[in-house]
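The complex appears here minus one protein chain, its other protein chains still in place.
All chains are identified by letter, namely A, B and C, in their written order; residue positions are counted from 1 within each chain.
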Amino acid sequence: MVVITGASSGLGAALAKLYDRDGKTVYLTGRNRERLADVASGLSSKSKHCACDLSDPNAVESLFGLLEGVPQTIVHCAGSGYFGLLAEQDPQHIQSLIDNNLTSAIHVVREAVKRYQDEPVTLVMVMSTAAQVAKAEESTYCAVKWAVKGLIESVRLELKGKSMNIVAVYPGGMATEFWPNSGKMMDTSRFMSVQDAADMIYGAMSHLGNGHVSDITVNRT
Amino acid sequence: MVVITGASSGLGAALAKLYDRDGKTVYLTGRNRERLADVASGLSSKSKHCACDLSDPNAVESLFGLLEGVPQTIVHCAGSGYFGLLAEQDPQHIQSLIDNNLTSAIHVVREAVKRYQDEPVTLVMVMSTAAQVAKAEESTYCAVKWAVKGLIESVRLELKGKSMNIVAVYPGGMATEFWPNSGKMMDTSRFMSVQDAADMIYGAMSHLGNGHVSDITVNRT
Amino acid sequence: MVVITGASSGLGAALAKLYDRDGKTVYLTGRNRERLADVASGLSSKSKHCACDLSDPNAVESLFGLLEGVPQTIVHCAGSGYFGLLAEQDPQHIQSLIDNNLTSAIHVVREAVKRYQDEPVTLVMVMSTAAQVAKAEESTYCAVKWAVKGLIESVRLELKGKSMNIVAVYPGGMATEFWPNSGKMMDTSRFMSVQDAADMIYGAMSHLGNGHVSDITVNRT
Partner (left out) sequence: MVVITGASSGLGAALAKLYDRDGKTVYLTGRNRERLADVASGLSSKSKHCACDLSDPNAVESLFGLLEGVPQTIVHCAGSGYFGLLAEQDPQHIQSLIDNNLTSAIHVVREAVKRYQDEPVTLVMVMSTAAQVAKAEESTYCAVKWAVKGLIESVRLELKGKSMNIVAVYPGGMATEFWPNSGKMMDTSRFMSVQDAADMIYGAMSHLGNGHVSDITVNRT
């Protein structure tokens, strides 16, 4: 079984299709029940879905409690974008950005580690190249993405000698639905399509013998 | 005038004394009115203080609205610590950690940039060496500190050509009141005292001609 | 055609086999003619090889001058390891380390950029996780690997808007022939095999539409 957060759109939805196509049972979660059902309707009948507000730790606990058995892979794609000069950003949107990107990631990672640290579970954390560099007009977005990187690099140290593994994925320059309403003008015509990014990320992940691909950046050429 | 957040204890209180001793008018803020008054009672009579919940954007706006004139320096020391294995961390404490460290920093930086980006204001952001490296048993603390670093490195890009400047300060290995109740066992006997750290940071900050000391790390020898 | 440096052993030789198996014409280079011939003898008859001291800029220029046509991919695997406490390292071995890792990389990247920056060439730079973090008893090795990372991150900025692309590969914890004579005692029984690392790196590299996998880390689980 593969659990995918943020599965109602974008990279999450695209990765769900790839796992489903390969015969995996996918368990989709996201904030919007209708959009999840819509994505699920395009998958094989064994797929499941459940809406969840991942910024609520009790909801995250319940979500994982519903799973039958230990998932092989958890792909955390949930997140949202908010851009523009800091001086012009709105406090409510900033709060949503923190909830949707950082708070959610902490609760998902925490619940996964609590339950599965001694199991051969792969936790795939999809972030952004905004987690790796500073960018003007993306200050709060970089803040929450740097936070998630700091979180997982620290948790990796706590997982030394444990069976669970974390894979870090950094997509950059992807033409998502973030941009049109994001507050930052961008020409995304030369950006990667979500489908191409999903295909490349999916193809890049592997583990063999004592090793695995632990960190992947996909970017515009 | 020098505005100091997190001034009711620790590095904030120690820096307040140093600025006051040098004849600056210090304006102290922090969450706890009594402790602020206590710190202020040890300063010269021109010092002012005002309690403020910096994670509330309206409170931050009001606080800066009270200032008479443009501050020369804003020293953001506010923050709190929370440590221990992620699997054992408590969601409420995690929420406080995010509010006290990331949300507060965003609102302070945002308000400062909105008001003073075209003024010769120095914004000193006191973080931690936990903003620079990953650390086991400090995953959420590293997360919020990496976030603040990502925030200010991005805002620096937005401030290019503006008069306002950001100074980044990274103390490490300091014996603060964080540790005794923090959830991580540490022998702090070989750590720096808060007073020594404050003296070194205060002495290291300078600007001359076209330049300034932009980043300072203080650490145990 | 695919040019592979450091092809006489380790990851270079393993990647050569994978490209050859996929029908590519591989052009092998390395310091030792016999070992190159030995690797080439296991490949299809269209493979070529030529010994070259990559730390000699004239030799690098001649090598690329021999190529018939523009290579599709250049995989720079050449390098050597040297470890142990800095205080105990030998100046001659340090000089070889610099020549084999940094000077060679500069000349290969420089020659490739000179010739092919306007061609759709992929330059794959195989470094090490020692390029990403500091490690005790690997100080000079980290130095030369950090150097190559600084080089290519800077060259990427020079290649903006050009057709050539750089892919960065960071293997960590691989059981290579570096270790037995390296000066640092390591139990490599839980390390990745070279073959597994090569298979994972080879499988992870892709480009689709406007994008590509730009950075890959493979590591022990």
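Criterion: a residue touches a chain if its C-beta (ideal position, glycine included) is under 8 Å from a C-beta of that chain, and two chains touch if they have at least 3 such contacts.
If you're wondering where the values come from, they're calculated on a predicted model, not measured in any experiment.
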In the full assembly, spell out which visible chains the left-out chain is touching. B, C
Check the options C:I74, C:M125 or C:C142 and report the residue that touches the missing chain. C:C142
Among the options C:R33, C:K46, C:K114 or C:R190, the absent chain makes contact with C:K114
Where chain C meets the chain that is not shown, the residues are 57, 85-87, 89, 91, 94-95, 98, 102-103, 106-107, 109-110, 113-114, 117, 131, 134-140, 142-151, 153-158
Under the stated touch rule, tell me which residues of chain B contact the chain that is not displayed. 165, 170, 172-174, 190-193, 196-197, 199-200, 203-221
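By our rule, only the chains that are shown with their structure count from here on.
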Building nodes from the protein chains and edges from chain pairs that touch, which of line, ring, star, complete or other describes the result? line
Could you report, rounded to a multiple of 5°, the rotation needed to superpose chain B's C-alpha atoms on chain C? 180
Examine where the copies chain A and chain C touch and state whether the two sides share over half of their residue numbers (same) or under half (different). same
Could you give the separation in Å between the centres of chain A and chain C, each centre being the mean of its C-alpha atoms? 31
So what's the Cα centroid distance for chain B and chain C, whole Å? 44
Check each residue of chain B and list the ones that touch at least two other chains. none
